[in-house]
Each structure stands twice: as C-alpha cells, then as structure tokens.
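For this depiction, one protein chain was excluded, whereas all remaining protein chains were kept in their positions.
Order of writing sets the labels: A and B. Residues in every chain begin at 1.
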Amino acid sequence: MAELLLSDLCERLKKEGVGARLEGEDRAVRAVNSLEEAAEGEITFLANEKYLSALRDTRASAVIVGEGVKAPERLSTIRCSDPYAGIAVAIVHIHGHRRHPQWGISEKATIHPTAKLGQGANIGEYVSIAADVTIGDDCTIYPGCYVAEGARLGNECTLFPNVVVYDRCELGNRVTVHAGSVIGEDGLGYAPVGDQWLKIPQVGKVVVGDDVEIGANCTIDRATLGRTEIGAGTKFGNVVVIGHGAKVGPDCLFVGLVGVAGSATVERHVTLAGQVGIAGHLTVGKDARVGAQAGVTGDVKAGSELWGTPAVPVADAKRAAIALQKLPEAMKRLKVLEQEVEELKAALGRT
Amino acid sequence: MAELLLSDLCERLKKEGVGARLEGEDRAVRAVNSLEEAAEGEITFLANEKYLSALRDTRASAVIVGEGVKAPERLSTIRCSDPYAGIAVAIVHIHGHRRHPQWGISEKATIHPTAKLGQGANIGEYVSIAADVTIGDDCTIYPGCYVAEGARLGNECTLFPNVVVYDRCELGNRVTVHAGSVIGEDGLGYAPVGDQWLKIPQVGKVVVGDDVEIGANCTIDRATLGRTEIGAGTKFGNVVVIGHGAKVGPDCLFVGLVGVAGSATVERHVTLAGQVGIAGHLTVGKDARVGAQAGVTGDVKAGSELWGTPAVPVADAKRAAIALQKLPEAMKRLKVLEQEVEELKAALGRT
Partner (left out) sequence: MAELLLSDLCERLKKEGVGARLEGEDRAVRAVNSLEEAAEGEITFLANEKYLSALRDTRASAVIVGEGVKAPERLSTIRCSDPYAGIAVAIVHIHGHRRHPQWGISEKATIHPTAKLGQGANIGEYVSIAADVTIGDDCTIYPGCYVAEGARLGNECTLFPNVVVYDRCELGNRVTVHAGSVIGEDGLGYAPVGDQWLKIPQVGKVVVGDDVEIGANCTIDRATLGRTEIGAGTKFGNVVVIGHGAKVGPDCLFVGLVGVAGSATVERHVTLAGQVGIAGHLTVGKDARVGAQAGVTGDVKAGSELWGTPAVPVADAKRAAIALQKLPEAMKRLKVLEQEVEELKAALGRT
C-alpha cells in the first residue's frame, strides 16, 4: 500500500483521459474504502445517487463523485467525469493488484517433460501440466489446476486454483481465469438415434483472446469442429456457460449465470445481465444490452436494448409487464362491456 | 447406527420443543428410510400429502406424520407438530452426521510455516494452506482445497473437496462448504473506458457467519471495498452466485442456481427459491419469500411473498399468469366488440 496525494490522483486521471478536478483541501489518503466503512485518512466514492445519505454520514476524508453531486464540505472532493474510472485508478495506485504467492515451479507440481514453460513461470503445488503444453512468460498457475495435452497459454496469464483447461485449447496474453472454471469440456453434441443419443466426438477447441477475465466456476465448451471463441478484452462473471461453437466478440461483459447456447454469435461489446439466456444459431449485434433473466430467441440488432422472454425492446417489455398486472381487472372490464353492448343491441332490436 | 425406541424419540422431540405423541405399539427402529424403500424394522415419514398412497403401501414398521393424517393401523405412528423436525431428530440419532475420514495433518498437504492450525486439525492430501492463514480447532479440510493468504476459519468448519477460499476471507464457526465452491473470487468490477473495461482491483473480502452451510459449486464474490457478508445460520443450495458487496442476512435459505447481484441487501430469514435473481443495489426485507425463477427488480417489503419477473406479490403474479393464457381469446373478443360498437354507432347515426 502507498499513500496518494489527491492532486496526484487528479493528474493520473487526466493522463488516462478522465476529467478530474479537486475541490477543497489537498491531502494524502492511505486507503480506498466503501462509504460505510471508510475511516479518517481514507478516500471513498459515490457512483450511485441512492447512496447520497451514506455520503453525508461517511467518516472518509475524501470522496470521488460525478458532476452535479453535492458532497459535504468537510470532505475533499475529486469531481470526476467517470467516478468508476476514478476509483479504479485510485485503488490500483494505493492498493495495487493482487500479489500472488511465489512458488517458482513447485516441486510438488507435475510438469510433463514435453511441456514448454516460459520465463518467470510461477506454478503452485498439485498443478498438472500435460504433454506438449506451451505456457508463455510470467504466468501464475495456482494449486490444483490441470492443463491438458497440447494446450497453449500466452504471457502473463493467471489461473486461480482448480481451473481446468482441456486439451489443445488456447488462451491469449494476460488472460485471468478464476477458481473452478473449466475451459474446453465437450459440448452437448449427440445425434439422436432412435430414443438414444450417439455421442459426436468434440474435436474442436476453445480460443480465448488477450485480456479476457473469466469468473469462478464458468464452463466454456470446445467446438464440435473448429473453434469456440471468446474475444479479446471480454469479461465474464461467475458460472457463465458457453455452448460449443459459440463466438463471443471482444469487449463483452457477461454477468453471472448467463448461458449462451451452441453456435450463437455475440458481437463486440455486448452486455448480458445476470441469468440471461441466448438461444443457439443466432446473432446478437454489437453494443446490444440484454436485461437480467431475458431469453433471446432471435437475431438482435446492433445497439438494441432488450428484456423479457422472449426478449423484446426494453421499453416494450416494461410496458407489457405493467399492462400484464392490470390484465385481470381488464378482463372483468371486457366482460362488463360485452354485457352492456348486448343490452344496447337488444335495446336497438339488433340481436 | 443405533436402534431407537419410538417412545424415546417422542421424548427427544418434546425436549427440542416439537410436539409428538406415539399412537400404537412402542418398538425399536434401526433405520430411517423413504416410504418406498423402507423395510420391516425401519421408520419413515410423510410430510407431503401427495404421498398418502405410498404411505398405504410402505413396508416400514413406523411412521412420523403431522396432525390430521390417517396412517394404516399396522404402523406405529408418531404424530408430530412438525414432521420434518421429527425426522431430522430421528436421523441424527439413528444414523448420525457424516463421519469424515481422519487424516490428522496429511504429509501430502502443504501448510505454509506462517499458517496457524488449531487443535484437532484434520487436513487431507493435496490441500494447500497459504501464508498467514488461521484455522480454528477441529476443522476438517478435504483433499484439493486451497485456503489463500491471510484467510481465517473458525472452529469446527468443514471444507469438502476442491473448495477454494481466496485471500483474507473469513469463515465463522461450524461453517460447512460443499465441494467445488469458491469464496472470495474477484467481483465483476470494471470501469468502462471507451468500449473497454478497466479492472477495478477487488480489495475487499467475504465474511461468512457461524453455522452457515454452502452447497456445491457456489461462488461468493469478495467486495470491491469492504465486505460481502453471509449471515449466521444461512443455508445455500448448489450453484448459488453472490455478487460483490452483497449483504445476506442470517437464517436465509437460498435454493440452487440463485443469483444475487452486487451490493444487494437481503435481510434476515429470506427464502429464495430455485433460479431466483435479485438485482443489485436493492433491499429484500426480512422474512420475504420469492418463488422460483422470479426476478426481483426493486425493494421488497418485509414478509412479502413474490413471484414473476419483474417480481410482484405472488397472488397477483398467479392471477396475471392465468389471465395471460386467456389473452389471445380476449383480443378476439375485443375486436368483435369494436365492430359491434361501430355498428351501434352507425345505427344511431353517430359515426
């Protein structure tokens, strides 16, 4: 940990292209903390206006806020065009990224003689590296991981404990995989023969781009043939499940419990909220955003915002959800109207 | 296993505050079993009236039932105000809790010299205990677990195989974590910078209270800052996914595949059924119950029962679901009415 002067933080933010200016006293902060838990000498942030009352009560000495937010006068305030980016830069400087244990190559790991390890390999106990694996420079592999035959990792990758990479799968540079995730298991590929399921050997692989981060207990199927792809810069939460042959573009963000079925294409910079499902053999266009629990059953245009099952434009989904709550009462009104119209018809001799 | 006299079971139940009385012959039972599989000399139970016909056919010698249930006369019957509690007490007495293998501290485990282990440590092969870890008395850690730097476990904890506890996370006393679960992985914390995602280091932790039981392959994110909390006595099924900074209260029950997004607050004694999703930054009040697959998108009042996406009071959700099935036909009726009203208007010269 390192102290950080608020004026220095502003300078760093500007260098990253994030607007920032200091309001109030310049001072050194020694930790970043949440509104509720921050103490004297620490910096906190407000990114969601729901927490304005917590901002009033915080014991922090400084705060990062967006435009238009009024902070208590006792706090030194960094006003920032993007408070999340502000806090990210502050955390990296003060707390740094996680420092991994340094095992070198543990004597309790099992490295096949044909495997090639780059410089700076940091490999924990009970790791298995199988035949013909290639691992780049400065990779950290935590205990209990298994990297199967012919798999390839680029430079500066991190596999947290108990990650499994199946045979011949490929990870780019600076890929991080959290604990328990599995990359390259067989897809659900069977041919129906009568009432039984004939296994189609899954001879493809998974290719993960640079700077991808994958949460804990995710599963990414290898392709039946060819590749399942995860584009560079994409980030997955926990328990994201990707079907065989899916192509996920770069810079996507998938929240926990998302499922993408086989052979689906998800283009660049798509956001899928928690528990979303994407059906197979369709395309979700770039920059699309899909709300929590939605089920996408058809192609999605670039830039769309969808919600619901089947997923429709979010404004339509919300309108329909509100109308649905009024439907039982509308059914009664419909019945009353039918009676009244019958009576009117009778009165006019038109039955 | 131990035999148990039915009259003794009644006494034990009364001591636990559960009403119970024996109807029919007192006898010793040697095992607890399901209605279908129980044999002569065994005790079974009926807690769901759907299974009344199985009760008629069971080969068990005794049965635990609730008030108002008529059991066959040949069965000795313990009538119990809470049949589930009755069967729990019977199982604990006759079968006991699972007995773990006794490894002592396996020579094939890797314990960092700075780690502190309490008395009675029972640690299997291929376990890694990292630097500055503290583990209380009488803990059992199965093979393949990883407990990272600075993590703390209380007394009488059990980690089943391949559990991972990330750095600095804290488990209370008598915490049980089933196989493959991950506690304290990084949350999905990124600041959007242009179309890319800038990682916000996740420097918080997870704090799990006493007597928590966590199912298999769950994931609980560490907080960005501060703590993700799981309250004492809370029980999770399998593949429960908790986002960073969420606060889950005590005595909650979450069924499989539940997702709770970041910074959500779930108060005491909340029940979430299977595949429920809770959006971020909201509060689910104490004693609330949320039905399977529901998606909670706003604050929930204490004691509510909700269902649907977006979640609404369960009675409303059911009414809406029934009305929805009648909607296509109602649309036709609406169209007919419109034509009839047009005709009436024409007949009255009011177009």
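By our rule, a residue touches a chain if its C-beta (ideal position, glycine included) is under 8 Å from a C-beta of that chain, and two chains touch if they have at least 3 such contacts.
The model shown is predicted, which means the values in this text are computed figures rather than measured ones.
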item: Which of B:46, B:220, B:239 or B:290 contacts the chain that the document leaves out; value: B:239
item: Residue in contact with the excluded chain [from B:122, B:217 or B:297]; value: B:217
item: Positions on chain A where the hidden chain makes contact; value: 110, 126, 128, 130-131, 144, 146, 149, 162, 164, 166-167, 180, 182, 185-186, 188, 190-193, 195-201, 203-204, 217-219, 221, 223-227, 239, 241, 243, 245, 257, 259, 261, 275, 277, 279, 281, 293, 295, 297, 309-310, 312, 316, 319-320, 322-324, 326-327, 330, 333-334, 337, 340-341, 343-344, 347-348
item: Contact footprint on chain B, counting only the chain that is left out; value: 16-18, 32-34, 36-37, 44, 48, 50, 82, 84-85, 87-88, 91-92, 95-98, 101, 108, 124-126, 142-144, 160-162, 178-180, 213, 215-217, 233, 235-239, 251, 253, 255-257, 268-269, 274-275, 292-293, 308-309, 321, 324-325, 327-328, 331, 334, 337-338, 341, 344-345, 348, 350
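As a convention for this text, only the chains that are shown with their structure count from here on.
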item: Between chain A and chain B, centroid-to-centroid distance (C-alpha), Å; value: 25
